[in-house]
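Data block below; observations after.
Note that one protein chain of the assembly has been removed; the remaining protein chains are unaltered in position.
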Amino acid sequence: MSIDVTTATAAALAEALADGTTTSTEVTQSYLDRIAGADDQLNAFLHVDAEGALATARAVDARREAGEQLATLAGVPIAVKDLIVTTGQPTTAGSKMLEGWVPPYDATVVTRLREAGLPILGKTNLDEFAMGSSNEHSAYGSARNPWDTTRIPGGSSGGSAAAVAAYEAPLALGTDTGGSIRQPAAMTGIVGVKPTYGGVSRHGVIAMASSLDQVGPMARTVLDAALVHELVAGHDPLDSTSIERPVPAVVEAARRGDVAGLRIGVVRELGGEGFQPGVRAAFDRSVELLVKAGAEVVEVSCPHFSHGIAAYYLVMPSEVSSNLARFDAMRYGLRVMPHDGASAEQVMAASRDAGFGDEVKRRIVLGTYALSSGYYDAYYGSAQKVRTLIARDFEAAFEQVDVLVSPTAPTTAWKLGAKSDDPLSMYLEDVATIPANLAGVPGLSLPVGLADDSGLPVGVQFLAPAMADDRLYNAAAALERLVDMPRLEEIK
Amino acid sequence: MNERSSTLVPFEDALTRYEPVMGLEVHVELNTATKMFCGCATAFGAEPNTQVCPVCLGLPGALPVVNEKAVESAIRIGLALNCEIAEWCRFARKNYFYPDMPKNFQTSQYDEPIAFDGWTEVEVDGEIFRIEIERAHMEEDTGKSLHVGGSTGRIHGASHSLLDYNRAGIPLIEIVTKPIEVPGDKAPAVARAYVNHLRDLMLALGVSDARMDQGSLRADVNLSLRPSGTTTFGTRSETKNVNSFRSVERAVRFEVSRHAGILDAGGSVVQETRHFHESDGSTSAGREKSDAEDYRYFPEPDLAPVAPSRAWVDELRATLPEPPAERRKRLQSEWGFSDLDMRDTVGAGALDLVAATIEAGASPAAAKKWWLGELARRSNEQGVDIAALPITPQQVAEIQSLIDAGRINDKLARSVFDGVLAGEGSAEEVVAARGLEVVSDDGALSAAVDQAIADNPDVADKIRGGKMQAAGALIGAVMKQMRGQADAARVRELILEKLS
């Protein structure tokens, strides 16, 4: 049987590789060709490692030929968000601060990709240090949305989303601190998952907000996402916040996709005012499909979710201000000498001004304020209490239902530049995704069709209790079969 | 520097008007095999940047993981200081920028220390002083800077600095006292005795090398004065990194004198960090850190809380060594020391040295004699702590065994100490190399005795006449001829044989 390698799912590729229909070298080369042809329009990649990817592909092909038992995804290429450190190719975090920096170690998730034999195509574009919802804060120019290249692909994992949506990669890793996997997945019509906090190692993932960050898969199908999830998840002794429990059976759940009798809660606070009509209509249709498939859908209230953004924009910048202190021009990264004989202190301050973009500086200064003496209790302390209340809302909701559902984002992809002058309006885009990060629970965004009003992809978000990531995959796989999500035919 | 402008008031004079209140913050570097938050080795003196990894270099993406042994040591230290052990506590980030700190925050503990509310006792001149312990908490050390281009390797005037992060991330326990209010004349000695006591405790626990000369035990001395008879604390100064027991005592004395000078002149003491100078025992103001007051502490999100189970704490309690006071009592009776002997031994910081010397075979009297005599004198002359002298208890015991075997005498032993301290090798090697062995060969001695009798006929006559006590003069003459290397007992026998 023949296969169109660039449009095939990762699961199909894995089968074709296993049965010898194709080789990893052929698949990897096809994707590299696609990147070479399309990325001028998309700017999804900051670095393409053709040589490294092909070397891995050839090695996997040789091992397969030798009859070795290989991992399911062996030979299937993947793209990695440039926030995740990799030996052998640069890691910039989308910042001038780290331009040209080649890490001397691999992130645990990268080690797992390498051990399983996935060729790493390259490093994908992102908002600088993952701070943004549009990709416009990348120091290397915004990635573009393949459905309309005058629009944002979402952020911060916009490069990974654009690459997967535009068939530049079958799979990608992203990171999600306040929605940075799920929102760009929704904007570009792909599947994106933020696993349970602690489900996937953060070792080697450049920290934005340590108590919120999580690595997750981005793919074109629920099953593909599950295959990556299963591969990269699991306990890591190098990450103290990593959970020492078996990985939820996500692949099995993705294959099952049965919502008959499943209790699904529609979150009253996520979907009303401020949500684009086309998004709401697509969401309502999805809920009807779930009901038809046998789910028991009820409305639930999570009253404190409305304070999620406020809490998030205190907790996150506070942690950012501390996490990004290490970028000081002393041991690595950009060093700017403001004048001859400048002191270390002056060089630090000048380098940090030159190396960081506006959004990064804004958050560092905000976080410095929220943590400073006299304000800590009022801001950081109060925000951490709101987290507790949001976690309690989730607990109460999950006593009534198995999963929660909401639109992933209030709008479809907007025009580049449309919100860049107003940071607050950009922050409000994260309203539906933030509660999961604050409480540590998993979330998945599934593309459910194009909005009637904008003609752009809409995502529906599923949320589940901590370490019940499999419920997301089960529910999303069921809905995936029922929705009418058109294929991207060409980059526009 | 304007602090030189106010006069120093002599210490005793200051005490007629003021009472000092002290606070001591001691940093103990643990002797764990690996760092606090990563698996890097901790060997002292390794080549620069050979004991580093992404975590302790603060590379992007690196995450800390707590060393269990360090937590165990922290708990044992807390227990040995009679502290409560927290049922649940967290690490916190202390945020400030400094090139020797790779993350630009120190992972420390803030308002949730692992150990708190303890006490311990120190002895000064036979009197027991109770020191209240505020807290003991876990944190990490910084890297080391080498300042280049300045005159003396100091920071001032340097054109640039070179950083070695081998030390960055080594576990530290910071032990903080509550205000120490003891009679002013005792304050310097109590401060010294306390730091000395902590050193002994750390060694007994086996948790640290506790060497002030290598920086594995570092003391910060906080001091304030208040008018005699009042209760409100004055403004304090914080003298950092005082690097020997003697310096702790000197720093207290100096700060008392300095504060009194300022207060006498109607001035007010500035709350500031000060640096101690070994050369003259003075302190000077550190540079004001503009953001020193605002460390923006918050709970470390990358580390899980520490919640030691009571079972674990009890298990660790059972591993504690004998408390120092009880141990002193036991040793005193085993050694047959008087109260005064014991006080001198402890006061000289030589208790463990004496104990180890006895363990290595020397008699208690001999061990005490060498450490409190010869070696204490040398440590005073050189201004170093006695434990920092380059001689081990085993070497002292070896020298004593040579004396006991009659191969050297006490006088020759002093030369052997010179040699061992100068690094010339073991006692045996020094004796051989310097030709220090006592001559007991009859041939050589006999000739020397004959010569002495010939040179002193009148003395010889007295002995022949039965005045045996006159033999001392002839022995002296023989010793002089033989440059002290004669076996005095054998010389006496030979004289009596020849003249009887």
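Which chain is which? They are A and B, in the order written, and residues in each are numbered from 1.
Just so it is clear, a contact is a pair of C-beta atoms (placed from the backbone, for glycine too) under 8 Å apart; a residue touches a chain by one contact, two chains touch by 3 or more.
Convention: contacts and distances are computed from a predicted model.
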When one chain of this assembly is omitted, its UniProt record names it as which of these: "Aspartyl/glutamyl-tRNA(Asn/Gln) amidotransferase subunit C", "Branched-chain amino acid ABC transporter permease", "Ferritin-like domain-containing protein" or "Cell shape-determining protein MreC"? "Aspartyl/glutamyl-tRNA(Asn/Gln) amidotransferase subunit C"
Wait, the hidden chain, what does it touch out of the ones we have here? A, B
Quick one: say which of A:F129, A:Y167, A:F275 or A:Y332 touches the chain that got left out. A:Y332
Absent-chain contact - pick from A:A59, A:A249, A:V297 or A:A391: A:A391
Residue in contact with the excluded chain [from B:V9, B:L57 or B:L205]: B:L57
Touching the absent chain in the whole complex: find that residue among B:S161, B:Q214 or B:Q481. B:S161
Touching the hidden chain in the full complex, which residues of chain B are there? Just list them. 32-34, 38-41, 47-54, 56-57, 65-71, 88, 90, 97-99, 104, 145-149, 154-156, 158-165, 240, 273, 275, 284, 286-287, 290-291, 294, 296, 298-299, 301, 303-308
Where the unshown chain meets chain A, residue by residue: 101-105, 196-198, 211-212, 237, 240-241, 243-244, 304, 307, 309-311, 313-314, 321, 325, 328-335, 337-338, 341-350, 352-353, 356, 358, 361-362, 364-366, 368-369, 372, 374-375, 377-379, 381-389, 391, 423-424, 427, 438-440, 466
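We take it that only the chains that are shown with their structure count from here on.
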Gap in Å, rounded to a whole number, between the CA centres of chain B and chain A: 55
In the complex with chain A, residue positions of chain B that touch it: 54, 57-66, 93, 95, 97, 99, 102-105, 159, 161, 163, 293-294, 296-298, 301-304
Footprint of chain B on chain A - complex, ascending: 84-85, 91, 93, 98, 101, 103-105, 107, 202-207, 209-211, 237-241, 318-319, 321-322, 325-328, 330-332, 341, 344-345, 348, 368, 371-373, 376, 380
